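Here's a slice of the assembly, chains where they normally sit.
Letters are used for the chains, namely A and B, taken in the order the chains are written, and counting of residues starts over at 1 for each.
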Amino acid sequence: MNKRVITLGEIMMRLSTPGHERFVSSNNYNIVYGGAEANVAISLANWGVSTAHVTAFPKSDIGKAALQYLRFAGLDTQYVFFEEGRMGLYFVENGAMQRSSKIIYDRFDSVFANFDGSFIDWKRVFEGADWFHWTGITPAISASAARICEAAVNAASELGVKISGDINYRRNLWQYGKQPLDIMPDLIAKTNLIIAGLTDFENCMDIHETDYTTACKKAQEKCPSIQYISTTYRKSISASHNGLSGVIWNGKELLESKSYDMTHIVDRVGGGDAYMAGLIYGLLEGADQEALEFAVAASVLKHSIPGDANFVSVDEVAQLVKGENVGKLLR
Amino acid sequence: MNKRVITLGEIMMRLSTPGHERFVSSNNYNIVYGGAEANVAISLANWGVSTAHVTAFPKSDIGKAALQYLRFAGLDTQYVFFEEGRMGLYFVENGAMQRSSKIIYDRFDSVFANFDGSFIDWKRVFEGADWFHWTGITPAISASAARICEAAVNAASELGVKISGDINYRRNLWQYGKQPLDIMPDLIAKTNLIIAGLTDFENCMDIHETDYTTACKKAQEKCPSIQYISTTYRKSISASHNGLSGVIWNGKELLESKSYDMTHIVDRVGGGDAYMAGLIYGLLEGADQEALEFAVAASVLKHSIPGDANFVSVDEVAQLVKGENVGKLLR
């Protein structure tokens, strides 16, 4: 695929207890780096899309390690900025059966939260870009992060770059004085594809509906630039066993995907980001229903892989969509 | 919770093969320390109960390591006695599917088996105590261990401390000349809550029944101090998949718990001890049915955690009882 996607957002060090160890008994942590938007970027890079991620890292060996991880994962890192400060962290404990998986964030006051990116030349960043992706996490982090997000969305919008946003409302963030409704509506108004559930509609668009299709129609009325609205449905039987499907509203109808039974979940963190990346890839590539099926299948595969990043190929996703080779031993 | 519980029993070093490795191919073992009674104590300590465990450890760095493990797990270790001798061991091989999990014991002639605890001032030990817990493993180990158990039960009984006993009949023990019926009836007669299945009734109380309620009634007739009798029902579909529920006889009726489907078992060792701890906690706290549900849910969560110890919080157990958050990703 000959496309270019730009993503923006914080990347944190992820510290995971090994196996099914609990936090209190774990003597070592596995380390990767992740963040909602970078996870999307890594999926896309892995699928052959030219992808650059805009972020800020600490000027230290920790920041250098994070940078090397992004390069390992195939990202164009020319827009990674190095500043004094700390890297945000999150600790992950992998559940099993009736015991839920847990994430503990330690991301406040990070180098990204304090990053003044006003010097970024967004025209240069978007040169040759086909798509820009942001999430509702960025404007929730700090005033400066919100400003960077606005600058990026505005520039992309003006330059005719397609824009996607994962609304991703998180009550624990938004601690710097602003409320979601102060900021999110303007960002969403310029966005073409959003991922949003009913809670997101309420908190970030002030749309209070219980029917998803109705909510989508209202959202599109409010924000005519929105072309697609999507969400996943997750049936949480246990930490080890979930069902997964997705829907997409394309302005005319609510398309539904196949539903998957995930009975031996390895790691569900990043599952939503894998879905998001699948949608972007699918819509850059082809038709709505195909994009939706690609997104759900990509997300299902993510649940079989340790870490945030979805290291699967386009072929692997496509085969799952077609139901080929599932459970075979590939030689 | 502002309660104090005393437990008594042997603690062994547990050596587990990693992952699903078999004994014959394993080049390293993971180390924790466990024992039926200490596992109960650790659960309770974890739930905020002041808990002291009475035992004997070798005077060596191995004994010191075991002591530090108990402190790590939150126990009051002032009644851990250090003597010359060896620490008992058990080797654990984690099964999967149709391959059963295995335990190999190497516990004979241990420092605890040879421990002459006649000097223990049980009145001092039980100062401020609300509950004493013993199991049928202790009197099965050696004559001296049986004497210590008797001394403890007698003292607790005289001091009005509530007593629980997990009958836990094990044919491989009882090798020092005495038979269960020589010793167990006297201990049980002073106990207020017992965990016993039909086999336990037969071997340790000489009650031969096939109906659990009838057996409970007979037991209570024989031993009027018994207030509660409980057991778990385990449906062993495979090493990876079990069903679990529990019942408790409260002198009037046989209460039944919800039944859980455990489809991705991580480690079932200590599951019974987690149940026992749950009953003690629940009965110290409140009503019979609530105690039973707490016990079963605690045991279910144990099956998701590597090692003998059930490192879960009261909140986590309570949420499972209510069916909240099961399979969610907690942030």
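By definition in this document, a contact is a pair of C-beta atoms (placed from the backbone, for glycine too) under 8 Å apart; a residue touches a chain by one contact, two chains touch by 3 or more.
All of these numbers come straight from a predicted model, not from anything done at the bench.
The copy number for the entire complex in this file, given 2 shown chains of one sequence, is 6.
Going forward, only the chains that are shown with their structure count from here on.
Centroid to centroid, with C-alpha atoms defining each point, chain A and chain B lie 45 Å apart. On the side of chain B, the complex with chain A involves touching residues 19, 260, 262-266, 297, 300-301, 303-307, 309, 311-312, 316, 320, 325-331.
Touching chain B in their complex are the following residues of chain A: 19-22, 24-25, 95-103, 105, 170, 172, 236-242, 263-264, 268-269.
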